[in-house]
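Complex shown without one protein chain; remaining protein chains in place.
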Amino acid sequence: MFNKVLIANRGEIAVRVVRACKELGIATVAVYSEVDRASLHVRVADEAYCIGPAPSSQSYLMAEKIIEVARKAKVDAIHPGYGFLSENAEFAELCVENDIVFIGPNPRAIRIMGNKTTSRVAVAEMNVPLVPGMKENLLNAEHCLEWSEKIGYPLMLKAAAGGGGKGMRKIDSPDGLLDAFRATKSEAIKSFNDDAIYMERYVDRPRHIEIQVLGDKHGNMIHVGERECSIQRRHQKVIEEAPSPIVDEEMRQRMGAAALSAARSVNYDSAGTVEFIVSGESKEFFFLEMNTRLQVEHPITEMVTGIDLCKEMIRSAAGQELTIKQEDVQMRGHAIECRISAEDPDNDFLPTPGKIAGLRVPGGPGIRDESGVYEGFEVPIHYDPLISKLVVWGRDRDNAISRCRRALSEYIVKGIKTTIPFHARVMLNEHFISGDFDTSFIDTHFKMEDAAHKRPDEKVAIIGAVIKAFRRDKENSQRITSTTEGGGGVNPWKLSGRIRSLSNR
Amino acid sequence: MFNKVLIANRGEIAVRVVRACKELGIATVAVYSEVDRASLHVRVADEAYCIGPAPSSQSYLMAEKIIEVARKAKVDAIHPGYGFLSENAEFAELCVENDIVFIGPNPRAIRIMGNKTTSRVAVAEMNVPLVPGMKENLLNAEHCLEWSEKIGYPLMLKAAAGGGGKGMRKIDSPDGLLDAFRATKSEAIKSFNDDAIYMERYVDRPRHIEIQVLGDKHGNMIHVGERECSIQRRHQKVIEEAPSPIVDEEMRQRMGAAALSAARSVNYDSAGTVEFIVSGESKEFFFLEMNTRLQVEHPITEMVTGIDLCKEMIRSAAGQELTIKQEDVQMRGHAIECRISAEDPDNDFLPTPGKIAGLRVPGGPGIRDESGVYEGFEVPIHYDPLISKLVVWGRDRDNAISRCRRALSEYIVKGIKTTIPFHARVMLNEHFISGDFDTSFIDTHFKMEDAAHKRPDEKVAIIGAVIKAFRRDKENSQRITSTTEGGGGVNPWKLSGRIRSLSNR
Amino acid sequence: MAYIATIKDEDIRVEIEESEPGLYRVWINGADCKVDFFEARENLYSLIFDHQSYEVDIDEVENGSYSVMVKGDHFDVLVVDEKKKKLAEKLGAGAGGRQEIKSPMAGNIWKLLKNQGDFVKEGEVLIILEAMKMENEIRSPIDGLVTSVSAVEGAAVSAGALLCLIDPTEE
Partner (left out) sequence: MAYIATIKDEDIRVEIEESEPGLYRVWINGADCKVDFFEARENLYSLIFDHQSYEVDIDEVENGSYSVMVKGDHFDVLVVDEKKKKLAEKLGAGAGGRQEIKSPMAGNIWKLLKNQGDFVKEGEVLIILEAMKMENEIRSPIDGLVTSVSAVEGAAVSAGALLCLIDPTEE
């Protein structure tokens, strides 16, 4: 096992990895940018090195600088977390060249899975289902008509260079096809500077469901169940759960087998995730991509399976064999993760960097707090707004939801606005509760339903505010009195006037 | 199911019950003594009623007063928590008389199990093993000799009215028997005003292991595994774990069957615990007593079985059938509970009531915080010193211990001293780690071993203190300077002298 | 003492007196209630009234303007001493006029889309602010003329910093 590990990340995931290392008896080295001196990951690690200015391009993305620290601190391995250098094959190779273990898969796996085209080719060879569509690009209008007959309606036109939900268009019937062909092409060149587009089947009521896999360097590989990640806002996951409300054991095994095939196509040898798009109607599933790292949402799988993915990933990187066999993997109960962000849900999710003036984290049964912040911490403007994850376990989905609601009601972050109230409202939403949703839920259904949501405690809010105003006014008038009494030569009238005007600002 | 429940308790257990009710969609009513207005249980409940002055005899033990509030608030049921009125059969009857459900077993079960003699008679009839010994009291020296031959050495002399570890004496050989007989008798009359004593076999290397049972009003009853509670300080449990390091599946089933027999002897119909004394040598187990309430340490059973005991107890009181069958009960992994008290472990566990100036609760995987306090709360002097419970789950005992160590290292309570450092040291103790201990461990072995424990970070402590002193001195001298500059007519020398003397207090 | 609380443009008259330290009698919408008001920690209060227990998070954002959170719902409440309000109304509200565009958060000025002297429409984007890896558009609240721009492209700004001024125009 390793003696010392460097964590090339910040925030909650760096804290998560430090905790795993501590429990394994491994010393930890944190790296931090100049604005992150006060960050929690620096405080909990055994060692800490400053690696440069705030912008990540000058700090957390500086591969050479991180390797330099790793050599200086004499670490055995580097854990990249997620984001930053985690899916950078060159960085993984640089580690190897410097005799440092990269805690993640082999660089070839990262490289192949990091590219849409190569990954689709690789998994197709293993007979992993892909969304039916073209492998080449559309040449012209005729080509477009020809393929539309093969694929059928509704269909999707997609920019080859697109991503993150941009450069896509759904076509319902032949009527608008050619206009849409031209419009998508022109959009594509505007957005991605590349007018290549292709055609794919439209997946009805699409859900995003992913399978967690775990491999070692001895050729062992298991899958540890699925995660439902369809609750997204602008193509960003915000709430995840395990298991999925629409996946039964039979489907789980089929998806698991497909995920293992996909992973085997690149000799996968670490923790990773195979993402699928699933039709909410037909329950057909299609390969989307593979993430060659620990995911933000890994804790929900840990909660239901009892497997510590982060520790297993470290053990496997150290050359140990997996300690779990496929037949030992059992899901118990239901887990939900709410991503708590420094964003204002009542103001179009505007980022809210700033100082956390007060913090109360929920407790009690079935609650897991994965936080990267603390009371008094100043959330910096330079990095993503995720400040913590609330992970909840319950005996079944209903119990998990009611517990999540209870936990959110205990959660208090003062000083900055967060997405806690947003999550609380989702947990009360009928569609969410019934499990009947797809990836468009938040941006369409929820928004509408949420606007109608009742706010029964207006009276309490008014009374609270009035009492606070009254107390302030009383305190001010007392301050005037006492100052006057003790103030000696000062003219009380003048003073009173001054203080009043202050309190009226 | 109930619409509204009153919780006749305070502190962490009241918060625990409020949480269970919230998750079940039940409204909650808190009661509080005059000093508990600021208590967490008042803040988290939906309603709150003050029931009297600080001493519990005038508030939390006032059965009539609590019933009055229950009627006024129109609750369906009362949950007593543990302590206070939880094992008071008269209170349970009073509830029934007032058409309020008592969330606990039937009053007869409370009454029989609340008395050493009647409980032993009841369970003996069901063939539950008792420590071999006399059922009557010793008449005289001859009687004593006669019984010593039947029981054999080592044996115990015990005051009939004793309890809590007082009025007991171990005898190793016939030599000292008669002297001990007289001494125990005289001690018994002094301590308990009753000189009745009896003889029992001495259980070698005694461990305290208990079985959790769960019953409903339809005659269903299951056991949900054991808890190891041998880590005690002055006969008070301080650390509990599940499963026990010495109980295997076969023994668990035998103990479980004995516990069910004991519970059946009183038609038990709620959550309860059957305590056994177990010989660390022979692994024989003997009935000690039955606690007819939810225990402090119930969360560790919840962590390993996934069963929410508190919710099940409420459901069963509402007349629902148990939702779990015996064959569905499965233990997964290992859980440890550390009782965090407002006591100073470096000063003979002196109570430390006072204000919690700062609080950071551990987070991350496998951690459960069961707290009754918050930052800014003033721990009152009137109640027991338990402020929270740290509950940790791991895949196996080793993982649970290393995780517990990690969690304790994150746990910070400022303003008052707590037992956190004590727990951290137990988690490093060889005997504890090996599982080789009995109920005398803390008061004998650990004390000795702990005294020798190394404190490697003395240098860090010195440097920290010196920097803090330096910063204070610098700040003081700057204050002098700036006051001087802005101070106008004040003589700087005088001022400097005044501030110096303040900072030297 | 009487206050006017304004919530979602509705004015509500609230009378209040302190009966004991921490205990208040409040008249609102004709009803009379006794409120036990306890500051559990800074700006976080435990309220008990009619034996109902609430945790209420109350921040005074500006003088008299409160941001209140009860059970996950957020309320903006403006509280003004009734006498002062009447006085202010007598003096007249003061014209709407010039708009000060302030930064809603700390961040970096990514792009300045409008310059001094530009006419803008209501809802038109003036400035793009970058924070936490996201671009945030700052729009004009009115039709008007940009009379001054203090924001500088690439510079960091704190929350509340003045970015530019817009004077209303009539087309």
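Read from first to last, the chains carry the letters A, B and C; within each, the first residue is number 1.
Here is the rule we use: a contact is a pair of C-beta atoms (placed from the backbone, for glycine too) under 8 Å apart; a residue touches a chain by one contact, two chains touch by 3 or more.
This structure is a prediction, so every number in the text was calculated from the model and none was measured.
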Neighbouring shown chains of the undisplayed chain, as defined at the top: A, B
Among A:E375, A:E410, A:D438 or A:D457, the residue in touch with the chain that has been omitted: A:E375
Sole contact to the chain not displayed, among B:E321, B:D398 or B:D473: B:D473
Contact with the hidden chain (one of B:A342, B:I356, B:V373 or B:I442): B:A342
Among A:A30, A:A77 or A:L309, residue touching the chain not depicted: A:A30
Contact footprint on chain A, counting only the chain that is left out: 29-30, 37-38, 42-49, 73, 374-376
Contacts of chain B with the absent chain, listed as residue ranges: 342, 346-347, 350-354, 357-358, 381-385, 408-409, 412, 414, 420-421, 424-425, 455-474, 503-505
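Convention: only the chains that are shown with their structure count from here on.
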Top chain pair, ranked by number of contacting C-beta pairs: A-C
Centre-of-Cα separation between chain C and chain A, whole angstrom: 31
Where chain A and chain B are represented by their mean Cα positions, the distance between them in whole Å: 39
Contacts with 2+ other chains: residues of chain A: 409
Multi-partner residues of chain C (at least 2 other chains): 41, 55
